[in-house]
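Excluded from the complex is one protein chain; the other protein chains are retained at their positions.
Chain naming follows the written order as A, B, C and D, and within any one chain the residues start at number 1.
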Amino acid sequence: MIHDADDAITRDGKLLILAYDHGLEHGPVDFEPNPETADPERVFELATHDAVTALAVQKGVAEAYYPYYESDVSLLLKINGTSNLWMGEPDSAVNCSVEYAADLGADAIGFTLYGGSNHEIEMAEEFRDAQEDAREHDMGVVMWSYPRGQGLKNDTSPDTIAYAARQGLELGADVAKVKYPGSAAAMAEAVRMAGPTKVVMSGGSKTDDRSFLETVESAIDAGAKGLAVGRNVFQRENPVQLLDALEGVIFEELPAAEALEQAGGDPETAAE
Amino acid sequence: MIHDADDAITRDGKLLILAYDHGLEHGPVDFEPNPETADPERVFELATHDAVTALAVQKGVAEAYYPYYESDVSLLLKINGTSNLWMGEPDSAVNCSVEYAADLGADAIGFTLYGGSNHEIEMAEEFRDAQEDAREHDMGVVMWSYPRGQGLKNDTSPDTIAYAARQGLELGADVAKVKYPGSAAAMAEAVRMAGPTKVVMSGGSKTDDRSFLETVESAIDAGAKGLAVGRNVFQRENPVQLLDALEGVIFEELPAAEALEQAGGDPETAAE
Amino acid sequence: MIHDADDAITRDGKLLILAYDHGLEHGPVDFEPNPETADPERVFELATHDAVTALAVQKGVAEAYYPYYESDVSLLLKINGTSNLWMGEPDSAVNCSVEYAADLGADAIGFTLYGGSNHEIEMAEEFRDAQEDAREHDMGVVMWSYPRGQGLKNDTSPDTIAYAARQGLELGADVAKVKYPGSAAAMAEAVRMAGPTKVVMSGGSKTDDRSFLETVESAIDAGAKGLAVGRNVFQRENPVQLLDALEGVIFEELPAAEALEQAGGDPETAAE
Amino acid sequence: MIHDADDAITRDGKLLILAYDHGLEHGPVDFEPNPETADPERVFELATHDAVTALAVQKGVAEAYYPYYESDVSLLLKINGTSNLWMGEPDSAVNCSVEYAADLGADAIGFTLYGGSNHEIEMAEEFRDAQEDAREHDMGVVMWSYPRGQGLKNDTSPDTIAYAARQGLELGADVAKVKYPGSAAAMAEAVRMAGPTKVVMSGGSKTDDRSFLETVESAIDAGAKGLAVGRNVFQRENPVQLLDALEGVIFEELPAAEALEQAGGDPETAAE
Partner (left out) sequence: MIHDADDAITRDGKLLILAYDHGLEHGPVDFEPNPETADPERVFELATHDAVTALAVQKGVAEAYYPYYESDVSLLLKINGTSNLWMGEPDSAVNCSVEYAADLGADAIGFTLYGGSNHEIEMAEEFRDAQEDAREHDMGVVMWSYPRGQGLKNDTSPDTIAYAARQGLELGADVAKVKYPGSAAAMAEAVRMAGPTKVVMSGGSKTDDRSFLETVESAIDAGAKGLAVGRNVFQRENPVQLLDALEGVIFEELPAAEALEQAGGDPETAAE
């Protein structure tokens, strides 16, 4: 973790990462609820929203679309990832070199580490190279710190998430993206373990607006520096409204209900 | 995927790839129906046909014959491949470096990825290197995106082919070669998933002229940008006639029957 | 082992290494007895104590904190390590390159070797590279020589620890950190086996002040050149007092009781 | 396959390779029938025979003897090979780099590929590097194309040998050394599959003069470009006589009986 290394993907020290690597990691099934979400252009447009501090995509999507959005979107190139056709122990192919990410104009790299997998050691060594190469190119480093595999019984328990956050600090990530550990107290503990490494909450599968925003609010209250969100934004009918509300919760630290109302949503019921 | 990176192997943005790697992938058995097809020269001659936008061969065949066809044929060097003597989980040896492909005059590289194989991660990392090296040499990148192996139950289901096409986009291929997923609707979905990455249909084993052309027509109607064909051309008595007809279907977007008639074939019955 | 290669992390030829890689190796659980110990800054402050000749941390912690302590603390960068989420045969990921350690200002590198593990050979070859790279950067080399894994029945038996110490000499470590083998005689034998490679005792889990200091005294009497200590310092209420006492035992070669009394502790009973 | 790349090891486009890697591949047992054959010098002397177009040896033998034979013998350095102490799936260590082979004065490299072995892919990738490095040093490339291992039931069946020959062409060998597939017709088919890649027959274990020469004659008639022979020459009482006869069969295309008679042998009965 190097102070200010993540400047290009933060706003007032906080992050709202729009993640769009589902086409690789989950496949077309993630686009079924809203077929037009298969089109990366739609997501690049969303990423121009003021609330979004970085867009996380794989190499091929960046190659095709980022040339048209370089001035409006900060690129967080997710350099590893694997299809869910893969049936082996959790692992992730390094699909893009850091140098190539830099050539594509990336402001930061994203890297998944599956702590506890029997590929953990190999992945940690790949992370070493990626992290050090990123330093050479003055790019920030975001770790998707996701304990998973043979060593794990429960991959969202408070202890596991606290450990995941600490791995981010120990191994040199500027930002650690972790699952929500089920409570604000557990999130606070993860944040404490990460020290100066910023913790961002992973959005997870889609829920209704209000409960999603409340979870984000509780994470921010617990010291998280933001959110990495995919399906909870791009699968919605009105993703811009939700981004407006997230802007309120994350950057203005408004209560979820107030932020949602201000964004034009209905704070009493789920928006969809 | 980089716009125009595949210019040298397309015509009006479409492709007709003549594939001739069967001697390695399947062995001499593929030449038995028509023994003279074992002779690469015969296929290089076919590749000079106006309809053919690229010829896909392995390194050794390119070394021996391409010097005589450089001005008439666009070379798509298939840089990985494996004999079918191999009994292991699907995998493919990288038989040619990208630099050597460039030295041989290749316009693009071809690379097989077996998504779902327990070698998927290793192959994806080899693809990364190949793709990035190809960018350095201004060569296009064609992915043979063929899910296969321990993770797959059905390697031509619509879902699988749609995922295969999306992998082409996500990982940075300019063109994704996929199996025909059984219907025009399924092909359209695969095309949609690939976004700006061009999808070409894989020819498969030999069928009669009319039904083969109709499948190609349906793929083109579904948005596919062309065809990669081997046995369905080179095993025929009159491969030139079929190439004439394919030119009609792919580049002039004629109905299969009309294209076949125009090429001098009998649209009512199978040509052989 | 090169004479004087470890000058920057010794004082009068002896060492007191404050080790703080528990966040990676053991996880947050090691901070539970004293929650504020999760904060690296607290340990960096302790490391400014005159008795501490080097602070051992992982890359990420060094990146974040060492810039503020460069003039007051000698950095022993622990370049490999693994989370205890890992369930495989003992192994350790190389998390930091030697060159990057040098860029961070490290005075020496630390490296774990699990002799007897079925990863021993791979780890020994990684150690080779690390050791030779360290020589190029004039950094000392400390081996955490910890036999463990399929080849070991008892990893703290006198024979095992003697062998561990010898591995340090044979493979080129300047300092070998070994577990206490249970008696002063066994420690003396380990010291003898290491020849000119300095042996330091590993602190282990927390015990009371008096008995801890007596073990250190016996190790020093047996020829050990010092101590690497983590939990036995940072988990205490009054770690400075213990560091004062350790200074007496290690550098002034005082009896444990006298050193403890001089440090203001109660030599009759355990301090906590 | 590059035209003329094998000029230095051919005569009128044909080859008689004297192979002497038995000391590594089979061990001392191959020298028992004629103990003095253990002495490489004896074989280097034989290699000065006009009929011999190249001598195939391993690195160590070339290092020790080739300096004295550089002007009289063409060196085909066999860069991979394995002892028969090896009990694993067929594989072959790369014992010599191509650059070192070039330094030793080699005119060509020899490389074994075990198609169908579960090491086939790794070997094919090693072959890629070797072949491309050989091109940089203007050396010819001879593939010992020997399907063997888990994928093979019968490693000398006509189909297998035809496939082996084709692998030579597809992967870029100038010459493919294959086992005799049992008949002239099968050899002709293998030759046809290899296209411009020259096929040479592998000599195999020792038989009598007449039948050996007849097999060679039938292979030449079938289009093979020569022979790689070891035991059938060096284990004989009068190896020069057999080389004289082989010269007749291979380069003058004489019938076996006539060539044997001309060489002073007894065409009616076996010579030994």
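Assume a contact is a pair of C-beta atoms (placed from the backbone, for glycine too) under 8 Å apart; a residue touches a chain by one contact, two chains touch by 3 or more.
Predicted model, so just to flag it, every value in this text is computed and none were measured.
K.L.:
Have a look at C:T197, C:T215 or C:Q235 and name the one touching the chain we're not showing.
P.N.:
In the complete complex, the chain left out is touched by residue C:T197.
K.L.:
Looking at C:A108, C:A162, C:M187 or C:A224, which residue reaches the missing chain?
P.N.:
C:A162
K.L.:
Using the document's contact rule, name the residues of chain C that touch the chain not shown here.
P.N.:
1-3, 115-116, 118, 120-122, 124-125, 127-128, 131-132, 135, 147, 150-152, 159-160, 162-163, 166-173, 189, 192-193, 195-197
K.L.:
Considering the entire assembly, which residues of chain D contact the chain that has been omitted?
P.N.:
21, 23-24, 27-29, 31, 35, 38-40, 58-61, 63-64, 81-83, 85-88, 91-97, 100
Everything that follows uses one rule, which is that only the chains that are shown with their structure count from here on.
K.L.:
Taking a step as a move to a touching chain, how many steps at least join chain B to chain D?
P.N.:
Steps on the shortest route: 1.
K.L.:
Go ahead and note the Å separation of the Cα centroids belonging to chain A and chain C.
P.N.:
36
K.L.:
Would you mind listing the residues of chain B that make contact with two or more other chains?
P.N.:
none
K.L.:
If every chain is a node and each touching pair gets an edge, what shape is that graph: line, ring, star, complete or other?
P.N.:
line
K.L.:
Going by the touch rule stated at the top, which chains touch which?
P.N.:
Chain pairs that touch: A-B, A-C, B-D.
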